[in-house]
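Here it is: the structure, laid out below.
Excluded from the complex is one protein chain; the other protein chains are retained at their positions.
Going in written order, the chains are labelled A, B and C, and every chain counts its residues from 1.
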Amino acid sequence: MIVKQDQLNARLDDLSKTMEVFAPVRERGRVYFRTVRSSGEIAWDYGVSVNSIKECFLPPRQVFLRYTSGGFETVPVANGRPRLVFLARPCDARGVTIMDKVFLGDRPDETYAALRERTTIVGLACDRPDEHCFCTSVGGSPAGTEGMDAALIPMGDGSYDLKVLSDKGRAVFPDAPADDGAIPEEFVRKAEAAVRRTVTIPETLRDSFGSDYWREVSQSCLKCGACAHLCPTCHCFDIVEEGDCRVRCWDYCQSDTFTKAAAGHDHRGAKFSRCRQRVYHKFDYYPENFGIVACVGCGRCARHCPVNSGISDLINGLNER
Amino acid sequence: MKSLYTPRLARVKSIVAETRDVRTLRLALEDAADPFDFTPGQFVELSVPRAGEATFCIASCPGDEGVLECSVKRVGAVTEAIHMLDPESLVGIRGPYGNGFPMDTLKGKDLLFVGGGIGLAPLRGLIREVLRSRDDYGGLAILYGARTAADRVYKDELDAWQGREDVRTVLTVDPGGELPDWKGRVGYVPDVLREMAPKPDDSVAVVCGPPIMIRLTLAAFDELGFDPERVLTSLELKMKCGVGQCGRCNVGPLYVCKDGPVFTCAQIKEFMEDIL
Amino acid sequence: MLDELKQQVRELFAGDVGLVIAYGRSRDERTVPVFARKPADADALVWNDRCYYNLTRYLTDRDVMGDGEGKIGIVVKGCDLKTLNVLLAEKQVTRENLAVVALRCKGMKDADGKLLAKCETCTVADPDPALCDCVIGPVPQREPREDDFADVDAIEAMPPAERLAHWSREFERCLRCDACRNICPLCYCRECLASQHDPRWIPASGSATGNRLFHLVRAFHMAGRCTNCGECERVCPVGIPLSTLMRKGARIVRESFGVEPGAAPDQRSPLASFAPNDPDPEEVAIK
Partner (left out) sequence: MPKKLKIVGFLCNWCSYAGADLAGVNRLQYGHEIRVIRVPCSGRVNPLLVLKCFQEGADGVLIAGCHPGDCHYQDGNYYTRRRMHVLRELLDFVGIDRRRLHLRWVSASEGAKWADVVNGVIEDVRAACEDAPDSALSLRAAAGAGDA
């Protein structure tokens, strides 16, 4: 169904009365996913947001327990309102399905499941990839709909082709007629051609585990968490005590304290082994466990790496040896 | 809302001071109706409010009625808080987690247990279990090393094992760690192991100790001609979640918390430099 | 100029230099830090207006330095030399162990081609040869603008509640990725107190209060040491104006104690020294 942007805005303003809405918002010149109160705040023309939508499901800080004088009480998950993630790019929506495999697997994490359950994802097909994007190299597509409950395909004239893809999507757009959910081929072809960067994952990555390459290429790494915190699939966390609470918070595998045990032993003490861990987790270990790579090619790690060493460069560099 | 990360409550029934910095806590779950089934080699997450949560292997065996035991070495904030606990205090407990020892594969084999320091803890549960059905197993040998004679844990149990005819128990301390009345060996575990020269034949070795000791002991077993499939070790990398989500304890694609902590030497060989 | 640089680096290897840290070509229009270990590696070097890295950061990186590399060659701009001075003053590096190749600089530009703020007011584009082993390039003809600290003034002019709100909005975005700390050449502590577990000085999780504490502590630790290389602000993925915070620290120290960080390799850190006539709280209180 073709809808105009103001129709969508009106629908969104209506929905925001009952739902908590996360949408792209421009702050100091950069676009972030934030809670919005009205459609007027939304940055429709964004490319890739700085943060990914993962924080809607794995918040940077989440209180698990609150201590009381007699023991502890568990804390309910956020507020009970249904939530809408609006205008998620295909890479981000797909990232959520990758986290699902970790958090909804054989030992489901109830807090994640609850947030996931009550959230509807409305995606926005991508017509503005930049030089760091490589979704087509890792099984994604700028016109992909994985993880979305409904998708909007920009027609280029301020209108959108709305596709409802699930019951949750149907609940948000009850008036949309049923169709097969297929994205027009012309759009797919053009969008995919616009993704110019390619990354070739070596089939025998494991053979390079002992390679000196990792020492060489990790030299410039600062061991910071810019890549991991912005990544839509990085999900490592820590559980810490804070005041009267037990809190789950983001953590990153490059950090000096991530694998350091209380007695001082650090099983990944060297910088190169941490750098390698991040690459292998995404391109070897995760695929071995779940059958797909844990990277959606959003390019954030390259875009924001302080020393210009994104994961795409790390993989391509390995190929070039 | 209750979640995977909500601990259950356990009461400290008694505390044994093993060494100057190791204590063994006997714990009983507050809600006894809720069963706590585990196999030797599994671990739990123990927590003290406002201090935090940390990983400890279960040092007792399932047959020990109504209690489970954990040995805690004082090294950081959480273990410090645990050491401050008095009997009858409450702790949080999550678990049991991990795979535990493959009891079925061990049946009928000659078993060689090699422990170092507090690394005897997971082996102790296993040894108790094995001794409980002694006839199901072949020859048993225990090699245990500690930094000094005073750093040995479970001293009474070590004596009891030494007193048994059907178990060969060899105790050693690191050079310089002996006292004048020390009657055991003096030397590092891997060296003593080489001297003992166990035959690979129908044996399974089970190794647990500090990282450096595991690494050198696995190398010694390799030299002795043991099949890496038949050398087991229990790893204890830093863990947080216990369920394969937080991303710390990878051994390649495997997680110590979920797929381990018990691994065969063959499973971890490739990733040795990342884990030990 | 680039050829001269490459030649100079090759010559360093002929001496007792084992590693040269320099700017290198990247796959995109930006640059990367490179670690040259043999003469041929010099071929990959670049020098352009995107060489914003302050490479002195790597002089205290134990994973890079390893042990027994021989002498370390380092390519610096005039502004980086100030940082090197602080590192020397704080005895984190030994001058005898370094070969300093300085480049005369016309200023660095951001992704939009705009001259960096610090370059507009730069007074060290022509590095002091006394501090370097060699200086390369033509003397830049530039008229630096006087630094008016307008960014700091703008915040000081706000009433306290508005200042709090302003910084809360900025710190709220903080992801606690530690990029600002880890790129900082003067944040060389082996164990940063901000990530220390025991005792936990600063909350680990990203929260309004935790983030505020983190940036306050960092600002305090940088006051009187920060040479305003601006790398923290450049790398911040969420664009927190960290330079403004750092420059406020610099201004306090300059106005109160008359110290300009990094002015000389033997200058004591202002917070590790004192003068009997420093501003006194009681005199202020009496006022």
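As a working rule, contacts are C-beta pairs under 8 Å (C-beta built on N, C-alpha and C of every residue); 3 or more make two chains touch, one makes a residue touch a chain.
Not measured: the values here are computed from a predicted model.
The chain we do not see here touches A, C in the full complex. Across A:156, A:210, A:243 or A:269, the single residue that touches the chain missing here is A:243.
Of the listed positions C:46, C:115 or C:252, the one in contact with the omitted chain in the full complex is C:252. Checked against the hidden chain, the listed residues C:38, C:62, C:95 or C:163 yield one contact partner: C:163. Touch with the chain omitted from the figure is made, among A:3, A:19, A:50 or A:75, by A:75. Where subunit A meets the missing chain, the touching residues are 55, 59-63, 66, 75, 77-78, 242-245.
Think of the hidden chain as still there; on subunit C it touches residues 155-156, 158, 160-168, 193, 201, 203, 207-210, 212-213, 215-217, 219-220, 223-224, 245, 248-249, 252-253, 256-257, 270-272, 274-276, 278-282, 285.
The rule is simple: only the chains that are shown with their structure count from here on.
The most central chain, judged by C-alpha centres against the centre of all protein C-alpha atoms, is A. Set against the C-alpha centre of subunit C, every other chain centre is closer than that of B. Each chain gets one centre point, the mean of its Cα atoms, and the points for subunit A and subunit B are 39 Å apart. Separating the CA-averaged centres of subunit A and subunit C is a span of 32 Å.
Looking at subunit A, one finds that residues 238, 240-241, 251, 262 touch two or more other chains.
Shared interface positions of subunit B, i.e. residues touching 2 or more other chains, are given as 76-77.
Per the touch definition, subunit B reaches subunit A in the complex via residues 1-7, 9, 47, 49-54, 73, 75-79, 90, 92, 210-211, 237-238, 240-241, 243-248, 250, 252-253, 258, 270-271, 273-276.
Residues 64-65, 67, 71-72, 74-77, 102-103, 105, 107-111, 114, 206, 209-210, 235-241, 244, 246, 248, 251, 253, 258-268, 273, 276-277, 280-281, 284-286, 288-289 of subunit A are the ones that touch subunit B when the two sit in their complex. Subunit C makes touch with subunit B in their complex at residues 197-200.
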